[in-house]
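All protein chains of the complex are present and in place, except for one that has been dropped.
Let's turn to chain A:
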Amino acid sequence: MPNSSCPMLAVADLAKRYADVGRPLFSGIDFAVAAGEIVALVGESGIGKSTLLNCIAGLETADCGSVHIGPHALDMVRLDEAARAALRARNIGFVFQAFHVLPTLTVAQNIIVPLLLARVPSGEHATRTQALLERVGLAGFADRWPASLSGGELQRVAIARALVHRPALILADEPTGNLDPRTASDVLSLLLERVREQRAGALIVTHSQHVAQCCDRVLTLTANGLA
């Protein structure tokens, strides 16, 4: 369980330029996400929300600024690729619009993957997986193959996978974008509930007003920075 006394995400003076033209995509980004806090990131298409998310996750490198995740003093921006991967493995959970559940692994194996990457002792794998499957409403789905699941069920697997290693931060990119309104509402409730329960911080990129309204705070990314 993350330490609740320090922010789960602290972003300071983050900037990124377009690689081809050199024009700034965003700059001077400063914000923090506290433990148990869920923050929505909204903005026009193409404004750089996903790129900002990628920079925070260390999937793309920011030109300047710093990103600190959880209690760690490590700055994601200044780490090499292998160290960024290690930091992600232990401290970040991901939920994507396209679910991205590995089709060649069973539901349980998909959920165990972050535990393997975070080097959680193998004795805990089964209990944590089973507990989370029950919490996301997929008890009895452990040995099912992803191909046999619906979109809502796949996103529940993805949520379980994002939380199983008890990360400090959840990054979600349009987590309900591929779901019908009713399933989307169920999945969102589940995600928010579990994040709050684990006292993690969450940053959710969304175009949905409904999703944004359900979050504790809304950040809007504009051409002039965060508002």
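Throughout what follows, contacts are C-beta pairs under 8 Å (C-beta built on N, C-alpha and C of every residue); 3 or more make two chains touch, one makes a residue touch a chain; residues count from 1.
The definition used in the following text is that contacts and distances are computed from a predicted model.
Student: Could you check which of "Benzoylsuccinyl-CoA thiolase", "Fe-S-cluster-containing dehydrogenase component", "ATP-dependent Lhr-like helicase" or "ABC3 transporter permease C-terminal domain-containing protein" matches the UniProt name for the chain that's left out?
Tutor: Per the UniProt record, that chain is "ABC3 transporter permease C-terminal domain-containing protein".
Student: Which one, A:15, A:32, A:47 or A:118, makes contact with the chain that was left out?
Tutor: A:118
Student: From the list A:16, A:90 or A:128, which touches the chain that is not on show?
Tutor: A:90
Student: Which chain A residues touch the hidden chain?
Tutor: Chain A touches the missing chain through residues 50, 54, 57, 59-60, 81-82, 85-90, 92, 94, 96-100, 102-105, 109, 112-114, 116-119, 122, 161, 178.
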